[in-house]
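The complex appears here minus one protein chain, its other protein chains still in place.
And now, chain A:
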């Protein structure tokens, strides 16, 4: 296919728009799930929606996408608030409750899907698209629904920005200020459920939680500001959608949902390695540089101790006397000479005036902080 197809091909344009909007809303709401340490909630919600999908079909007998989404929504909400109820009322921890409800609902959903397949006259082909998603079936109407929900959740987010931020950081304190945390919790959770249900058709039950978590996990690496993080998450989510769709459209037999998830995962991997503040690479570089620096300084102060006992600070000393000092290595001597702290002459070293002053300043500073 050609690049121009993106702009001329109606179906492809719809799919691209749809996955972009989906990526944006999932990213936006996913930030909240990640910061509330409810990363797995998304996974539980999407799996919990499966019986709703099947039941909607069994009850109505028609394969209407909107009816099925409503079924998924109800089932997802029931699962979610069931999890919250279990955590609140029993001694089970959050992860146990999530795992329990996730498998219970998913098992029930699979059972109902098999039941549907055995039904006479049932045109069951197509319901399993909700398992792994099928972006190709996106139509303009779907995009409009997603865009509307995105718009509404954006408004709600901006309206309750202050309260939601407070809830994310310190829920107990939020309560003591007189805010209704239950209301805020239900609000944000309901939007997360809604976003997941909207994505089922495109990405599917099984992979949906990655859409929610991956962009947020990636964005967190690049910023320490909540607002910027959420904007960045939406952009990364949308970009994963567009890029994933483009990659899958350029090849035959590449289904869109998994490709989008893999693109998002690639963003996470890149962020974890290369982000300047929190990334593994720069952290490793910083640690090494720091250790090397300490190493040099330690050697320098040791030399200072020796030189101090002589009248002439630049009196040469044998390198050999450094050998019983643990921080010493040949390489550090060369480094110190490069910085003009010492002069090397054959098997002897001597502190320079600059090196002496540096060591003295360092020694005094260390001395005072340890008092």
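What we mean here is this: a residue touches a chain if its C-beta (ideal position, glycine included) is under 8 Å from a C-beta of that chain, and two chains touch if they have at least 3 such contacts; residues count from 1.
Operating definition for what follows: contacts and distances are computed from a predicted model.
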Field: Hidden chain of the complex, named as in its UniProt record, picked from "ABC transmembrane type-1 domain-containing protein", "GntR family transcriptional regulator", "Manganese/zinc/iron transport system ATP-binding protein" or "ABC transporter"
entry: "Manganese/zinc/iron transport system ATP-binding protein"
Message: Can you say which of A:86, A:168 or A:243 touches the chain missing from this structure?
response: A:168
Candidates A:117, A:225 or A:250 - the one touching the absent chain: A:225
Message: From the list A:111, A:177 or A:254, pick the residue that touches the absent chain.
response: A:177
Missing-chain contacts mapped onto chain A: 35, 37, 91, 159-163, 165-166, 168-170, 172-173, 175-179, 220, 223-226, 229
